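Handing you this structure, nothing more for now.
For this view, one protein chain was removed and the others were kept in their places.
Chain nomenclature is as follows: A and B, assigned in order of appearance, with residue numbering initiated at 1 for each chain independently.
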Amino acid sequence: MIKLVGLIPLLPLIGFVIIGLTGKKLSKQLVSIIGCGSVLGAFAIALEIFFQLTGQAEKSVTIDLFSWITAGKLSIPFSFLIDPLSSLFLLIITGVGFLIHLYSVGYMSHDEGFARFFAYLNLFIFFMLLLVLGSNYLIMFVGWEGVGLCSYLLIGFWFKNTAYNNAAKKAFVMNRIGDLGFLLGIILIFVTFGSITYHDVFLQAKNFASGNPALTAITLLLFIGAMGKSAQLPLYTWLPDAMAGPTPVSALIHAATMVTAGIYMIARSNILYTLSPIAMETVAIIGICTALFAATIGLAQNDIKKILAYSTVSQLGYMFLALGVGAYTGAVFHVMTHAFFKALLFLGAGSVIHAMSGEQDIRMMGGLKKHLPITHITFLLGTLAIAGCPPFSGFFSKDEILANAFENNKLLWFLGVLGAAMTTFYMFRLYFLTFKGDFRGTKEQHHHLHESPKSMTIPLVILAVLSVIGGFVGIPEALGGKHFLEEFLKPVFEDSSFRMVHSISHQTEYALMGIAVLVMGGALYYAYTVYVKNKTLPAAEDEELKPIHLLVYKKYWVDELYENVITKPLNFFSDALHKVVDNQVVDGLVNGTGRFVTWISGILRYAQTGNLGFYLFVMVIGIVIILCSRML
Amino acid sequence: MSAIFTIPIEWYILLSTVLFSIGVLGVLFRRNAIIIFMSIELMLNAVNLLLVAFSSYLSDSKGQVFVFFIMAVAAAEVAVGLAILMMVYRNSKSSDINDLSKLKW
Partner (left out) sequence: MITTYLFYLLAFLSIMFGLMVVFAKNPVHSVLYLVITFFTIAGQYVLLNAQFLAAVHIIVYAGAIMVLFLFVIMLLNLNKETEPHKSLWLKLSATIASGLLLVVLVGSLKNAGTIPHPANFNTNIGLIENLGKTLFNDFLLPFEVSSILLLAAMVGAVMLGKKSIK
């Protein structure tokens, strides 16, 4: 069955080709069957491979498909690597991907670009699968660029809107910055190890001393790539803007799968990172800073999708924190649970937006509990999961990250708990303002309120169930459970295990959990008092805000800062280059050459007398000269 | 009885060189396009003679086959060339190459 792995990415690719080429002629029904069916097929194979992998002793299988690039010493096969890490990601991508495809059938049913949307989604799934399946960095890079392209296409899906296009461009360009780092990292890997295949690289890396400068450079460069793709400081501003795309896109690409590519890449290269403490520290610091920074911004936003976007950035920060402290399993665990509950929340938000006829401002919502019962319940479960309420999935994964952070550095743990409190607060603020209280929208919207169709609610329910029980694969030892996930992923992180000693005692762990739950409860209660008891409403657009509030509401003016510090000087610089270097120097040079040639040939053409006798004479003299020079 | 046993090949080389140079002289010396044409034929024949000489001395018939091809090309060239000369003469009433000086700056 593992031999069939080539089919996993092939199915969505076929789906993309069929829908992409003939989409307009096919009926919507057929498009959705092909679109969803191809991903479902991939999911079935992935599931089969997953079970086969758990059953067999050999945990890492490389499947050679064909020889891809061969030039001199460089030989890159096009081969797939099946190991616990990639098979887990396969499940997440195809599973969540399928649910979101299904959801899109309902959500996009009135859109004229229905077929185009499914073609893009299938293409995205293809590239994402390529990214996680590749057995070397180059295939990962191909997938990496591919998902970036699909992200661009899908953010700008409604291309008639200039703002959406700008958001798409922003995402693309920002990712490009990160990709450059990634590419340089790959080149450096090749220079250092002479190969870019995971197996060869990691085998050699084991012999390197910890803190080797080459490894540090490689890991930092790779991390720049991860920063761009996974929206970390300072390259995060594209993700909130990426919410311009349709909501299923936000759920699939900008929450569940693509943005976790950076985590996958670092988890994949765990040996390299483990051997370079500086890079680990950088990852941890950037992670926690992003987690806190994005969480504070999330506190004051009013757009339902923007809040979820900042929460995604913040949760990604947690994952990087986990990677940075060496808790690779924790990071992957959080990727998984986050994929469940964030996809759920986004889809729930999509359902709300659908019901509200496109309204995204939570100040205009409220009291939707009555009208959207299924959405309400599932959204509540998702909120509880992300807030880390036991025994929901978020609790276990976040607890593991925080416990590992505690072990590593107390300050990191404290900041992590602080961030978790903020997460709880803004998520419940979102929940309360949306579903509790009275309806604040227009009469028309009120009249239109309705629960979403089945194709949208079924994925919600499935994801809600997963959000609730998803954490049980990783119950910590302290609670008497068995950490299945850690067991499963052990072969992948084996060589980095010396960093991951579980020296923490059970008592400490209970205390940490207790504190986390208490803090969560406190934040929940605070949100309840503010938004339900006192019925406070977020300030309206024109209202004066307190300085700190304004600072957070305006997202620390980071966008404006980038605009003024980077974009405008760059624009000015390129303008100057255009006007001076291009128009004057380059054009001058080119035109000057042309004029010079015209002038010289104007003189030379007088040699063309038109006298045939003269030509013949010159020719004979030329022959004589040539023969003479041959003789000498 | 054959010349190749008694005459060294250098004599043939010398003879065809002289004939070729006479052809070149004719091209440079005369202004009548037809005479120039004939001089070119003379040059071609000098080359043919050399080819045949080498072919005989090296006992390789390819050289003589090559002469066939040169003859075919010469025949084609003469047919077209003379037709062109006729046209030129019809238009300019002259066969002097110095009258054909349109190809200048």
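Assume a residue touches a chain if its C-beta (ideal position, glycine included) is under 8 Å from a C-beta of that chain, and two chains touch if they have at least 3 such contacts.
Note that this is a predicted model, so its numbers are computed, not measured.
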Which chain B residues touch the hidden chain? 1-7, 9-15, 17-26, 28-32, 34-35, 37-39, 41-42, 45, 48-49, 52-53, 55-62, 64-65, 67-69, 71-80, 82-87, 89, 94-96, 98
Since one chain isn't shown, list which residues of chain A touch it in the complete complex. 613, 617, 620-621, 623-624, 627-628, 630-631
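Everything below uses one rule, namely that only the chains that are shown with their structure count from here on.
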For the pair chain A and chain B, the C-alpha centroid-to-centroid distance in angstrom is 79
The answer for chain B against chain A in the complex is residues 24, 27-28, 31, 97-98, 100-105
Using the touch rule from the top, collect the residues of chain A that touch chain B in their complex. 605-606, 608-613, 616-617, 620
